[in-house]
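The block underneath contains the structure these notes are about, expressed in structure tokens.
Partial complex: the chains shown occupy the same locations as in the complete assembly.
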Amino acid sequence: MKQTKQFFDLAIALAAIGEDLHRRGWVPATSGNFSQRLDEHSAIVTASGRHKGRLAPTDFLAVDLNGQPLSDGKPSAETLLHTQLYARFADIGAVLHCHSPSVTVLSRQISGNTLRLEGYELLKAFNGIDTHDTFVDIPIFENTQDIAALADEVDTYFNSHPNTPAYLIRGHGVYCWGEDLDSCMRNLEALDFLLQCDLQERMLTRK
Amino acid sequence: MKQTKQFFDLAIALAAIGEDLHRRGWVPATSGNFSQRLDEHSAIVTASGRHKGRLAPTDFLAVDLNGQPLSDGKPSAETLLHTQLYARFADIGAVLHCHSPSVTVLSRQISGNTLRLEGYELLKAFNGIDTHDTFVDIPIFENTQDIAALADEVDTYFNSHPNTPAYLIRGHGVYCWGEDLDSCMRNLEALDFLLQCDLQERMLTRK
């Protein structure tokens, strides 16, 4: 597969996001991975093990929606968690996975499999929410090194919860998506802000 | 209405403030909105839904002091909360609304409708305060999607508390103002600093 101008444009936009996320401390130690949809059947995704704060177009490769490489390089081990989102939801254009301290700490502190965010004005940042007077449930999946099994588990969850804006993997990180990179980043920023608030509220109340 | 040099100058100054506030994490996920007075009868205000860290002059529009657009575009849903301040207080030149973690967390943790800040030297940043040996009460209003009703409630509050330097909306954010953009920003910076201190003191004492 030839690397087109589209490939480079998408890569450069993800590299800029990577620089921003690294400065925030959300992709420490080469963690995290990013992708954008190329077309109905493929996406670009970060190659395995790269520093996410200084990505170049050569740090990305094209994959099909089963996560198989269409260009040179070794895709991130978690590629399937990206491509399942593009395969299932036609309106998803970008997926970001990162590890912020809030995500890591909260996903370990909460013993159940759901984090409920309730009553915040900023919930309105998520699609389809037009009031603070509601709640959004963020699912927490157990961490595993068997990515195919986790992808299946996530897929089953979507059957009953198609409007989920993001999910956490316990002690690991967050997956977040959007119709394009700007809306994906808006979702991620809203989610992490709400998790930071929730974490501080727990420190105040030991709830 | 023609977009004058004044309009562009005010927009560019607000865009610079937006970049600063975004870097601080106080306007996550397109939240927040900013305005400055144009003249006795109008103000410029951010358009609805824009990223507050990278505003351009085209992301602003002129409104009258009832919040009705005087130039193209859809004003922020909370425009009325800005214009009521310009309409009521002739010496207000700038209004900033943002969502910092401290504002969000504290406004949810405090069950009453007032946050009292007492004994801090930095209280002197607020107009009319010349000693640390005093207190300032910041009102907390319940959040609502009915902005006109909230504007009325705020207006009634000002009847009995004309010297209030800012107010909080529960689980939502802060409104802050000043005679010009510099003094508005000084008030906002002082307020958020004091809220951060108060939050840390609560973590130490579980007060």
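In order of appearance the chains are A and B, and numbering begins at 1 in each one.
Everything below uses one rule, namely that a contact is a pair of C-beta atoms (placed from the backbone, for glycine too) under 8 Å apart; a residue touches a chain by one contact, two chains touch by 3 or more.
Only a predicted model underlies this, so the values are computations on that prediction, with no experimental measurement involved.
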| item | value |
| --- | --- |
| With 2 copies placed, total copies in this complex | 4 |
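Note that only the chains that are shown with their structure count from here on.
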| item | value |
| --- | --- |
| Cα superposition angle of chain A on its copy chain B, in degrees to the nearest 5 | 90 |
| In the complex, chain A residues that touch chain B | 119-122, 125, 130-133, 182, 186-187, 189-190, 192-193, 196-197, 200-201, 203-205 |
| Touching residues on chain B, where the partner in the complex is chain A | 25, 28-31, 51, 99, 101, 104-105, 108-109, 143, 145, 169, 171-173, 199, 202-203, 206 |
